[in-house]
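A single protein chain has been removed from this complex, and every other one stays in its place.
Letters A and B mark the chains in the order given here, with residues in each chain numbered from 1 onward.
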Amino acid sequence: MLEVKNISVRFGGLMALKEASFQVRPGSIHALIGPNGAGKTTIFNVISGVQRPDAGHILFGGIDITGLPLHQRASCGMARTFQNIRLFAGMNVIENVMCGMHPALGANPLLSILGIGKGRAEERRCHQRCLEILTQVGLADLAYSPVTALSYGHQRRVEIARALASGPTLLLLDEPAAGMNPTETRDLARLLIALRQRGLTVVVVEHDLHFVMKLSDRITVLNFGEVLADGAPLAVRNDPRVIDAYLGSSAASMRESA
Amino acid sequence: MSFEDLWWTYESLVLSVGINSLLALSVYLVLATGQLFLAQGAFMAIGAYTSAMLSLNCGLSLPVTLVLAMTVSGLTAFAVCWPMLRLSGVYLGIATIAFGEVLRAIIINSEPLGGALGLNGIPTSASPVFIYGCVLVCIAGCFAAIRSKVGRAMEAIRSDETAAQVLGINVFRYKMAIVVVAAMIASAAGVLNAHSHSSISPEDFSFEATVTILSFAIMGGVSSPVGAVLGAAILTSLPEALRGLADYRSLINGLIIVLVVAFRPEGLVSWRVPKARRHA
Partner (left out) sequence: MLAQQLLNGLVLGTIYCLFSIGFNLIFGVLHVINLVYGVYFAMGAYVALVLATTFGLPFIAVVPAVVCVVGLIAALIDWAVLTPLKGREGRYLASLIITMGAALFLYSLLGHAFGVEARRFPVDFGPSALYRFGGVSITGVQIAILAIAPLVIGVLAYFLKFSRWGIAIRAAADNERASLIVGINPMLITLGVSFLAAALSATAGMLIGLNFNAVQPYMGEFMMLRGFAIVIIGGLGSLPGAAIAGLALGIMEILTSAYGSSLYREVLTFALLLLTLWIFPNGLVKQINARRP
């Protein structure tokens, strides 16, 4: 499905990623964990094309997409959210989600502007489809609210809905549970499981280890830009190197979640 | 006072409001995609000179020269802006200003274009109906665009370019298209201006002209085309309404830009146009 091969990224003198490699299996929930500054977001940026790697390759569905322009990755079936929510503040909820569907709208822009023929039909279909997605994530009531008026948890869900709108096969979520209350986190977990059931592959960067251990099929642990461990949650949790990296309170919380 | 007298007094003002509305819409479009594109004066000049030369030398009628001038501007914008659109923010601003200055220097030094004196005796064939017809078409076009996927893409690019790209929006292609359309609208304004004043000179298209055009959109607000048009109408008629202030036009325009940016950054009109049609 997704293969990260020997990716290295350098920021000035700092190696943010050192030959990081791992594979994501289709239809799985794959978690990326690691201490702050381990390179989790950097690897997301490399996969989604926001960051050019200095070395290494990204294979998606067996095709090398390392050099593919940013905007073409969405049409390959890849979608992501951001750690710091990046919704378009000038638009309401459904318009934001409709933006996510953009690459799937193939009609001549002139027809869409004039609202005739294929353009009109497509706009209508897009609106319908986005309402369905919002219903799926439980935000149908808020479809016409400005995104700035929404709570933090709701904003995260709008971002996920926007990512889903392009109909991706791979969904990259950067700390989706950050800042959520326990109820919201539980809803999120339920949503991710539902998505997996429909065949979607999900990669999550997450700090909440409890959340990750329960949910994911496979975990990759990053530390100082290197892959420290990679495997099933149980195996990873008992890996002495991982426990080492999480020394102190984190190690305790790691055992707690066992 | 009879209608004829009134019209006679205010005809040039009415025409200027229409022409400046077109310019404001041109600025609105580029600002709505978050680009500081400051070559409105240059494209106005391209339109004005193309149309003037065509009507003076070939005797073509206004609608024909308008279409030809807009085509020339569109193609020029395409060629010139291709390398420029990689530039961000301030760099794009200064590059477009530089383009305007180079173009103006070329016109000043060109014999056939009348040099620093400009061109005279251009047929004044731009009727108010024709001008306002163009304005209405542009406003309607802007609104229709905003309420389609194009408007959503523009707003996405304006508010977060990277996020827009991640969502699969071809940012470069949209920016390019918007710049070409904006250049064509600016050149249409240049054409209509030339054909309502009968004479043009390089001074009409200086950096100051571009700043004045920018002030229309800044004053009115760039959240909707209505704001831009309103800004143009107010700033064009204000010096006329306060007769004694006609000499202080630049002074007032400058002061308004400062006050608006300082105290009301969103402009006079902050009205959000829905970025989709309702399909209830």
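Here, a contact is a pair of C-beta atoms (placed from the backbone, for glycine too) under 8 Å apart; a residue touches a chain by one contact, two chains touch by 3 or more.
These numbers were taken from a predicted model, which means no experiment stands behind them.
Participant: Going by the stated contact criterion, tell me the shown chains that border the hidden chain.
Facilitator: Within the full complex, the chain not displayed touches B.
Participant: If I consider the whole complex, including the chain that's not displayed, which of B:Glu161, B:Glu208 or B:Glu240 touches that chain?
Facilitator: Within the whole complex, the residue contacting the unshown chain is B:Glu208.
Participant: Which of these, B:Leu6, B:Ile94 or B:Leu117, touches the one chain of the complex that we don't see?
Facilitator: Touches the omitted chain: B:Ile94.
Participant: Would you indicate which residue among B:Ser73, B:Ser148, B:Asn170 or B:Asn253 is in contact with the undisplayed chain?
Facilitator: B:Asn253
Participant: What is the set of chain B residues that contact the non-displayed chain in the whole complex?
Facilitator: Against the left-out chain, chain B lists 36, 83-84, 86-91, 93-95, 97-99, 101-102, 105-106, 108-109, 207-208, 211-212, 214-215, 218, 247-251, 253-258, 261-263, 265.
Assume only the chains that are shown with their structure count from here on.
Participant: Would you pull the chain B residues touching chain A in the complex into a rising list?
Facilitator: On the chain B side, the touching residues are 141, 144-145, 147-150, 152-153, 155-156, 158-160, 162-171, 177, 223, 272, 274-277, 279.
Participant: Which residues of chain A touch chain B in the complex?
Facilitator: Its residues touching chain B are 48-50, 70-75, 79-80, 82, 86, 88-92, 94-95, 98-100, 102-103, 105, 109, 112-115, 119, 122-124, 126-128, 162, 166.
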